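Heads up, one of the protein chains got dropped from this complex, but the rest are sitting where they should.
In this document, chain identifiers A, B and C correspond to the written order of the chains, with residue numbering beginning at 1 in each.
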Amino acid sequence: MSQVTEVLVPLRWSDMDAYGHVNNVQFVRLLEDARVAMLVDWFPEGLEQLDRGIVVARHEIDYLAPLNYRPQPVAVDVWVTRIGGASYDIGYVIRDPQSFGSTRYAVAETTLALFNLRDGVPRRMAAEERTQLQRHLGDPAPLRSRRSL
Amino acid sequence: MSQVTEVLVPLRWSDMDAYGHVNNVQFVRLLEDARVAMLVDWFPEGLEQLDRGIVVARHEIDYLAPLNYRPQPVAVDVWVTRIGGASYDIGYVIRDPQSFGSTRYAVAETTLALFNLRDGVPRRMAAEERTQLQRHLGDPAPLRSRRSL
Amino acid sequence: MSQVTEVLVPLRWSDMDAYGHVNNVQFVRLLEDARVAMLVDWFPEGLEQLDRGIVVARHEIDYLAPLNYRPQPVAVDVWVTRIGGASYDIGYVIRDPQSFGSTRYAVAETTLALFNLRDGVPRRMAAEERTQLQRHLGDPAPLRSRRSL
Partner (left out) sequence: MSQVTEVLVPLRWSDMDAYGHVNNVQFVRLLEDARVAMLVDWFPEGLEQLDRGIVVARHEIDYLAPLNYRPQPVAVDVWVTRIGGASYDIGYVIRDPQSFGSTRYAVAETTLALFNLRDGVPRRMAAEERTQLQRHLGDPAPLRSRRSL
């Protein structure tokens, strides 16, 4: 899918928990890192986009395989799965980079609500924001809960 | 609901991110803390239960209101929403303790898969585990995605 | 020592790393939590004190014993070890609460520099700040490096 942006996200040794695997909460942290890189990539104004106000309204994540710390980063595929009037959804797959392996570690989806951080009120999506997001609009996130619908 | 266990989870100043709110990933960390306390409370063998092997297979979380750091803990309601053959679901509400306020910050659900950590294979739920979980079985988690079904 | 303020700091399961002990970096996080509680306790204006601008300029920490996660908090003794013109030092001992045990896990010292966060310049200590800190002034931190001097 050409809509998909691949982001390489480095792991940290501390992402592992007492079981010796990357902790489930740290997977959600990896999604945050992928999202920040995505905003820099997708929007000309980069991180400023964050200041315009995007608030996480929902996460859903399926864990598929245990991940151990390694010097090699994980690859996170990021794309848009829904564009609404004042929010949009992002799909992700956390996986090995092609040069490293072929394991899929997690599939996830995040709903981002557009917010005006200064006065704390929701805002409508701007036209240029919608245009930009449409370039990255792809398939639904392959979550288990979606497959069963 | 008598099935619900209330766990008080202290915040840390570092739970806040650069926006000055408790970061969305740290909400998932609060769920982990509530889950650990729940296991100690529900199972006679307490934390040993973790060693018997419970692996997070899925999280879904809806963010309802911004949360700022404060010395007072949040209350997390925890209960069982589904009991399967080799997994079960936990519902949570993150909210103010009654003595402090009445805001609900998040609603979430986690699927826990039963695993044998030593040999890395899934395991069936033991009879006494099922009996224990049934005491805490309650309503579905009031997630937005469930309401629309 | 009456100068010492005892702060109870709860642990989190995630404070443990892949070795199954509370990670050395998380000890520094526990110091932060103790410091925040200390500011609330020592200064009438509490957390506002942070906004007036206190910046960590230095940490030194000796690790004395491994610490494992447990539902019981650690106790952190906090006191002032030096008062300067535009900075002060805080000593800490991380230990078991008396009701729980008698292990000392770490000794540490932090230099806090007074800063004006709005315009980013150092500031002189205010008279009432000095008065308040003097009530908590005690012995040097029992760090190994100090003992050898």
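FYI, a contact is a pair of C-beta atoms (placed from the backbone, for glycine too) under 8 Å apart; a residue touches a chain by one contact, two chains touch by 3 or more.
Predicted, not measured: the structure shown is a model, and the values here were computed from it.
Novice: Could you tell me which of the visible chains the hidden chain touches?
Specialist: Touched by the chain not displayed, across the whole complex: A, B, C.
Novice: Return the single residue from B:Gly20, B:Gly85, B:Gly101 or B:Pro142 that touches the missing chain.
Specialist: B:Gly20
Novice: Who touches the missing chain here, C:Val40, C:Val55, C:Ile83 or C:Leu137?
Specialist: Selected residue, touching the omitted chain: C:Val55.
Novice: What residue numbers in chain A mark contact with the hidden partner chain?
Specialist: That gives, for chain A, the contact residues 10, 12-14, 29, 32-33, 36-37, 40, 71.
Novice: In the complete complex, which positions of chain B touch the hidden chain?
Specialist: 13-14, 16-20, 23, 25, 69
Novice: Provide the residue numbers of chain C that touch the chain removed from this figure.
Specialist: 19, 24-25, 28-29, 32, 55-63, 117, 144-145
One rule holds in what follows: only the chains that are shown with their structure count from here on.
Novice: With over half of the numbers shared counting as same, classify the chain A/chain C interface as same or different.
Specialist: Homomeric contact, same residues on both sides for the most part.
Novice: Compute the distance, rounded to whole Å, between the mean C-alpha positions of chain B and chain C.
Specialist: 31
Novice: Starting from the mean Cα coordinates of chain A and chain B, work out the distance between those two points in Å.
Specialist: Whole-Å distance between the two chain centres: 23.
Novice: In angstrom, rounded to a whole number, how far apart do the mean CA points of chain A and chain C lie?
Specialist: Centre-to-centre distance between chain A and chain C: 36 Å.
Novice: By the touch rule stated above, which residues of chain A touch at least two different other chains?
Specialist: In chain A, residues 19, 25 touch at least two other chains, as defined above.
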